[in-house]
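Here the complex is missing one protein chain, while the rest keep their positions.
Labels A and B are assigned to the chains in the order they are written; within every chain, residues are numbered from 1.
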Amino acid sequence: MAYFVQQLINGLTLGAVYGLIAIGYTMVYGIIGMINFAHGELYMIGAFVSLIAYLLLGIVGVSYVPLALLLVLLAAMAFTAVYGWTVERLAYRPLRGSFRLAPLISAIGMSIFLQNYVQILQGARVKSLPPVINGGFRLFEQGGFVVQMSYLQVIIIVLTIGLMAGFSMVIAATPLGRAQRACEQDMTMAALLGIDVDRTISWTFVIGASLAAVAGMMVTLYYGVIDFFIGFLAGMKAFTAAVLGGIGSLPGAMLGGLLIGLIEAFWSGYFSSDYKDVAVFAVLVLVLIFRPSGLLGRPEVEKV
Amino acid sequence: MPLLAVEHLSIGFGGLLAVGDVSFAAEEGEITAIIGPNGAGKTTVFNCLTGFYRPTVGRLALSRHGRMHYLERMDGFRIAREAGVARTFQNIRLFAGMTVLENLIVAQHNVLMRASLYSFGGLLGLPLYRNAEARAVAKARNWLDRIGLTARADDAAGSLPYGAQRRLEIARAMCTDPHLLCLDEPAAGLNPRETAELITLLLSIRDESGIGLLLIEHDMRLVMGISDRIVVLNYGRKIADGPPDAVRRDPDVIKAYLGAEA
Partner (left out) sequence: MAAARVRAALRDAAMAAAVAFVLAVPLVGFETVDFGRTGTGIATRFGWVWIGTGGVFVVRLALAVSGAARLHWAKVGPADSPARLGSPPKHARALAGLLLVVFAVALPFLPFASRYLVDLATTVLIYIMLGWGLNVVVGLAGLLDLGYVAFYAVGAYSFALFARWFGLSFWEALPVSGVLAAAFGVVLGFPVLRLRGDYLAIVTLGFGEMIRIILLNWSRVTGGPNGLLGIPKPSFFGLPLLPRARDGGVTFHQFFHIPFSPQQSIVFLYFVILFLALVTNAFTLRLRRLPIGRAWEALREDEIACRALGIDPTKVKLSAFAIGAMLGGFAGAFFATRLGFISPESFTFQESATILAIVVLGGMGSQMGVVLAAIVLVTLPEFGRAFAEYRMLLFGAAMVAIMVWRPRGLLAQRAPSIRLGPAEGR
């Protein structure tokens, strides 16, 4: 029982991270109907920027941890947002009218480019960060196994909930959110009504990238090690989460992220961690075969 | 036994009933037109007939060679392959990057695949395949002559003028040897001369091949001119069904769609 609860806690934490990344996938898909293959790389860039920002603050002498983390968070979100904006402008916008494979290939090219860009600039070796936030709560003990929840895990979960709540509010209540939903429904009509579609799409990418950056920062703190390749696997799993929850659906992305995090944690905990990625991937295939619209999505009707 | 019997067709999308309890029949050797205001459900009916939508309720019975095919339960491509229902699209869907000739050859894919023994015979260059390919080219050439595009057989289909593309799409559908040809607004965007050519083509298809034609159209001159039977839809329901003269005078139809005498 204790072991189960521990895996549950770990899974929730992981799920929060995947959920944040999945939002980016689902939003971009909802508005322009394509998968942003480079999104995982934005998460990775967010992680690197966090690392660098944190180290810099250390050198500069900011030692008050909450302040440092806040600054790191803002820096990561800001810089990654610019990367997200640039990726859209360079690789996707020019291809908006093109044949359907073109933006996909461009996205893959962008993904490869960003991975190697970071690899060349920062080296291929793993980068480590000494633990920043230590300690946690001892929840209970059973049969010699102690169930713990670290402060960091709490922060991650709380921060994620807060961000998602705030973000949902933005989508529901602000003009940008309305414009976003309008573009998702019918881009031509939205443009005719005076909505700046280009800007709305850019904002979508920017927001998605910022959230991915938060995920990146949290992972940097949580695992303490990052490398240029983390975007690849995390991206695929987050995409699985988005599909599981229902691509295009925001609550779906959050739900999917949660489920994937739990699946991964329980699989590693009870079976083998060697094949945990295979397990998550199997989920993707099963969902796509049996329920491609996901848990919360609506089945797509083909327009002829 | 009519060629196509549509019985109580209904389909809804998320609470909106697009087509409600529509029944009509289309006969072999006749041109049946479906008309109605935009949004009346005409293309929806087509999409149900050709397997792009699954009806919620209703039966779509096609009789071919004495066999019945129930289209409402069939996969899209099977409807074309087994039931012999061919269609053209409102926004022309040619294989734009392929040549005019290739478009017509692709339409004969199933016949050619069998003749090529699923490519093995083709790879070995067996006469069975070579003869089948020659016959396919001959059939294509026949249609090219009929639609006046023989000289442009090796040009990209996307490079043809609009009217020629429409004719090509019809010829391509005919190359599948259908029993029922469904045309979705074939006259859309055509000038009067092209429309006249289209009329000639459709009438010749009806008279020579004896198949049934089902068409959605807004051009009343075309509809009244060539239809043997007209079905009128409004808000997803059938409001009239009969020969052109009767429909033209039907008060419901006039109120809903035709306005002044067409």
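Assume contacts are C-beta pairs under 8 Å (C-beta built on N, C-alpha and C of every residue); 3 or more make two chains touch, one makes a residue touch a chain.
This is a predicted model, so every value here is computed, not measured.
Within the set B:H8, B:H109 or B:R249, the residue that contacts the chain not displayed is B:H109. For the chain left out of this panel, the touching residue among B:A5, B:V137, B:M220 or B:I254 is B:V137.
Contact with the omitted chain, checked across A:M1, A:L74 or A:I120, is made by A:I120. Seen across the whole complex, the unshown chain contacts chain B at 50-52, 76-78, 80-82, 86-87, 89, 93-99, 101-102, 105-107, 109-110, 112-113, 116, 118-119, 122-123, 129, 133, 137, 140-141, 144, 150-151, 153-156, 158-159, 172-173, 176.
Contact residues of chain A toward the unshown chain are 29, 34-35, 37, 45, 48-49, 51-53, 55-56, 59, 75, 79, 82-83, 85-86, 89-91, 93-106, 108-118, 120-123, 125, 127-130, 232-233, 236, 239, 243, 274-275, 277-278, 281, 284-285, 288-289, 292, 302, 304.
Convention: only the chains that are shown with their structure count from here on.
Taking the mean of the C-alpha atoms as each chain's centre, chain A and chain B sit 47 Å apart.
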